[in-house]
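Missing here is one protein chain; the remaining ones are kept as they sit in the complex.
Letters A and B name the chains as they come in the text, with residue numbers starting at 1 for each one.
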Amino acid sequence: MTVTPGETLRRLRERKPLVHQITNYVVMNETANATLALGALPVMAHAPEEVEEMVGLAGALVLNIGTLSSHWVDAMLLAGRAASAREIPIVLDPVGAGATSFRTETAKRILDEVDVTVLRGNAGEVATLVGVEAEVRGVESIGAGEDAAELARRAGETLGVIASVTGPVDHVSDGQTVLSVSNGDAMLATVTGTGCMSSALTGCFLAVKPDQPLEAAAEALAAFGVAGEDAAREAKGPGSFHVGLYDALAALDPETLDDRARIG
Amino acid sequence: MTVTPGETLRRLRERKPLVHQITNYVVMNETANATLALGALPVMAHAPEEVEEMVGLAGALVLNIGTLSSHWVDAMLLAGRAASAREIPIVLDPVGAGATSFRTETAKRILDEVDVTVLRGNAGEVATLVGVEAEVRGVESIGAGEDAAELARRAGETLGVIASVTGPVDHVSDGQTVLSVSNGDAMLATVTGTGCMSSALTGCFLAVKPDQPLEAAAEALAAFGVAGEDAAREAKGPGSFHVGLYDALAALDPETLDDRARIG
Partner (left out) sequence: MTVTPGETLRRLRERKPLVHQITNYVVMNETANATLALGALPVMAHAPEEVEEMVGLAGALVLNIGTLSSHWVDAMLLAGRAASAREIPIVLDPVGAGATSFRTETAKRILDEVDVTVLRGNAGEVATLVGVEAEVRGVESIGAGEDAAELARRAGETLGVIASVTGPVDHVSDGQTVLSVSNGDAMLATVTGTGCMSSALTGCFLAVKPDQPLEAAAEALAAFGVAGEDAAREAKGPGSFHVGLYDALAALDPETLDDRARIG
């Protein structure tokens, strides 16, 4: 196992991979700007007429069901199948799975019909998809009935994906190894869409490290967490924290990232 | 009448009510972040497959027609009827009523088919729905042909709602009592979606004070206005004001809010 977030970030800024995102209306601007600040190129496209062509240009695909509707689900499946066929890594963010049947069913359907590489969600969402008891309110996870590391391991094992479960400490697992990521700041929970941003950045890291998705997923969370720590230092509240997060992502230093990343 | 914005805010932060918002594309991120900064939990969902289930989890529903289309109107009616049946308070923001027939008709249709608790709009929009002459340009109200306090009273009386008419001074009425709210800052008009934010925050206050919607609506505007005053103090322009608004909402102090609220 080689966890080298600094090296991966350096490669990302060199190659500037295109990351195709079919995501929710609430965070589109935010995930695009986070992608760009990190050093990759975002593209948002959801029309059935173009998603297959667009994903063919991309280094990764990010599917996010935060404001899903049936047409958008169709587009996600279409893009997801095209990406699967071309072995382009895919991130699924099952926003709100557990809150409504439509979200739970849609997340399961995407997991069934698409070769999801990384499932990035909070404990409540992932627990729902694994079939574990969890308390979910709307799109916020209030808690999971199981230890988070074990939840990640079980999700990786059961769903055949890299499970990336974020929370105060993040856990990433392929069903066997579990990596914990202890970076980040409590202020990340005060801004909407930071979970979605972490999914987008997971796509960015996967695009340049497709053969080591476990490591890439953990590195992405560490990089995002370090940026969160930097942004929190100067923030007066959620508004200035949000702004500082983009500044911090752009200022992330590959040289010091390996030292600052707390991946265990 | 008990106007206690500080106490209501304290309760809101304790209970963290879920506020379901079916709103326009322009401000989704903004109203979600304002809701979160205040201390409640936002959820955006508009698919017919899930709106009834989602609103069942919520403490309030906010309907906003700012970028309406027929499918979204259907979703608003579906969610609105489900909320009505369960006596969940509903806020309607009739963005742009008076600008086009489609907006005017849609706002009227929602008022007809849904038990709207609070109608939150500017003078032009509300005047249109009451049938009073008003000059509207696009989604900006330029002026109303009638005194704003009387407009609020008439809207409350005629439409059978709490009318919350915002402007330099806000007026909230149940058709009899008229409360004026004199908080706020002129900079609020320099950022798009601050009206939509005030509707979202009205939903937040209603969720924890559902039995006193007149008071809750006025308190929400006072709290938002106080945050606006705080944000204006440090702002260099609309960009930094916008950022400061979230910081100020999160920093709102329940202890001093009653004193600072200018509700008459």
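The rule is short, and it goes like this: a residue touches a chain if its C-beta (ideal position, glycine included) is under 8 Å from a C-beta of that chain, and two chains touch if they have at least 3 such contacts.
What you see is a predicted model, and the numbers here were worked out from it, not measured in a lab.
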Contact with the hidden chain (one of A:83, A:111, A:243 or A:261): A:243
Candidates A:58, A:111 or A:178 - the one touching the absent chain: A:58
Residue among B:22, B:54, B:68 or B:123 that touches the chain left out of view: B:68
Absent chain, residues of chain B that touch it: 24-27, 29-30, 66-70, 96, 99-103, 137-140, 190-193, 236-240, 242-243
Chain A, residues in touch with the chain not shown (by the definition above): 18, 20, 25, 28-29, 32-33, 36-37, 41-47, 49-50, 53-54, 57-58, 71, 242-251
